[in-house]
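Showing subunit A:
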Amino acid sequence: MIDSSQHKGSLLEVDGLSVDYGLKGVSSRAIDRISFELRAGEAVGLVGESGSGKTTTAMAIAGLLSPNARISSGEVRYRGNRLPIDHDAAMRPHRWSETSVVFQGAMNALNPVHRIVKQIAEPCMLKLGMSRGEANARAKELLELVGIPADRGAAYPHELSGGMRQRVMIAMALACRPSLIIGDEPTTALDVITQAQILKLLGELRSRLNIALILITHDLSVVAECCDRVMIMYSGRIVEDGTVAEIFAQPKHPYTRLLIESIPNPASGKKIIRPIPGDPPNLVNRPSGCAFHPRCPSAMGICATELPSLDKFGQGRVACHLHRSSQHDKVAAHA
Partner candidate 1 sequence: MLDAADILRLESLQVHFPIQGGLFDRVLGRPAGAVRAVDRIDLNVGRGEIVALVGESGSGKTTVGRLITKLAQPTGGKLLFEGRDMTFVQDLSALRPYRHRVQMIFQDAYQALNPRHTVFDIVAEPLRSLRLVDNRTQLTDRVSEALASAGLNPPDDFFSRFPHELSGGQRQRVVIAGALAVKPELIVADEPVSMLDVSIRAQILQVLVDLRDKHNVALLFITHDLPLAWLIADRIAVLYLGKLVEIGSADEITFNPRHPYTVALRNATPQIGANAGRAELPALQGEVPSAARVPNGCRFHPRCPLAFDRCRQEEPPPIEVGPQHMSACWLAK
Partner candidate 2 sequence: ALSCDGHIVRMGANVSPDTLNPFASYSNWWPLVYTYDFLVCVDAQRHADRRGFAKEWSVADDNVTWTFKIWPGMKWSDGQPATAKDAAFTYNYVRKSIGTPNELNAGWNSTEGMQNVESITALDDDTLQIVTKSPTRWPIDNGVMMVPEHIWKDVSYADARSTFRNDPPLVGTGPLIIQDFQQGQFVRLSPNPHFRTGQPKTAGMVFNFFNTADPIAQGLKSGNLDYGISLTASQWADLSKDSAIEVGQNRIEQRDYLAFNTASGDGAGSTEALQDPAFRDAISYAIDQKAIVERAYQGHADAGAGLVMPAAADYYSDLSNIRRHFDLEEAARRLDSAGYRDVDGDGIREDKEGNKLQLELITGTSSGTLEIPIAVVQLIAGWLGQIGIPVSVTQLDSGALSARTKAPAKGGGGWDLLVAAGWRSPSAHDLLVLGKSADSSNTSYWSNEKFDQLLSEVEITVDLKKSQELVDRAVRLIYAEAPYIILSYPLMLDAHRKDCFEGWGTEISGWSYYPFDRLKSV
């Protein structure tokens, strides 16, 4: 065990991670050299267009990639130790006791033929070595914690509403007191009221139990409400990374800026905001250079040829030729 002080409290380090999907012989890169760090107890939002690789990133960290995925480069370190994310059996001790996942569709993520209390109790018995009685007691405790009366534990998943199922998933994720929870669009299918309840709950638990959270969503306002930091993904890469306040106040990457601008806001007047023109890029043959350049309002010649790297910029990071200190001057000179 490496001394944890060496890592300044960093819980998770993702380093140059790339994942390829093989489909009928064609391999497409879903995420490309993604690197970031996560401190214990920190909540980070992962935002991006549909298909930009958010789920893939999350699943790679949890070691749950689908069989046709291949990790082509990079590694993931957890408390300084390399995680064997491509090795199912070796990952097993780590699972759920350290990292748990709230899956995108709670509807399908629960086994339809088992009572929910049994499903929550299962990891307690397997991971914490509890007896059945203890595990059931803990499961009921967890249900109460997420606001479901303990006596509903005998219900089957289909007997619960969508919001309740989502909360069951969260209770299950908390079962082994993990240090990291990955929430993959936990609220997309829900209406605003239920969504608010769940987000509030997650926030409370996080601060109480010092759990780190990766929250995947396409809804920027959700991120704004409950995350410390945001990472914006575009076409398999992180294009911007910064604190919530910074990014919403001063987006640097043109894509982030357009994204934030297109949120309707009663305060800013009744006006449908001009969308980002064009369509998301194809994964198999991405545009050369910066993948966003065909849709970028401020694209330059270099954008089509050279891939901008994700460099430190201010407090966060950004991958755009507009914001590279060296490049900055050139742009200025250009103008």
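Selection criteria: all candidates are chains of the complex that A comes from, given by their letters.
Everything that follows uses one rule, which is that contacts are C-beta pairs under 8 Å (C-beta built on N, C-alpha and C of every residue); 3 or more make two chains touch, one makes a residue touch a chain; residues count from 1.
A quick note: this is a predicted structure, and the numbers were derived from the prediction, not measured.
Student: Looking at this complex, which candidate touches subunit A: 1 or 2?
Tutor: 1
Student: So in the complex, which bits of subunit A are touching candidate 1?
Tutor: 49-51, 161-164, 188-197, 199-200, 218-222, 224-225, 248, 258-260, 262-266, 270-276, 279-280
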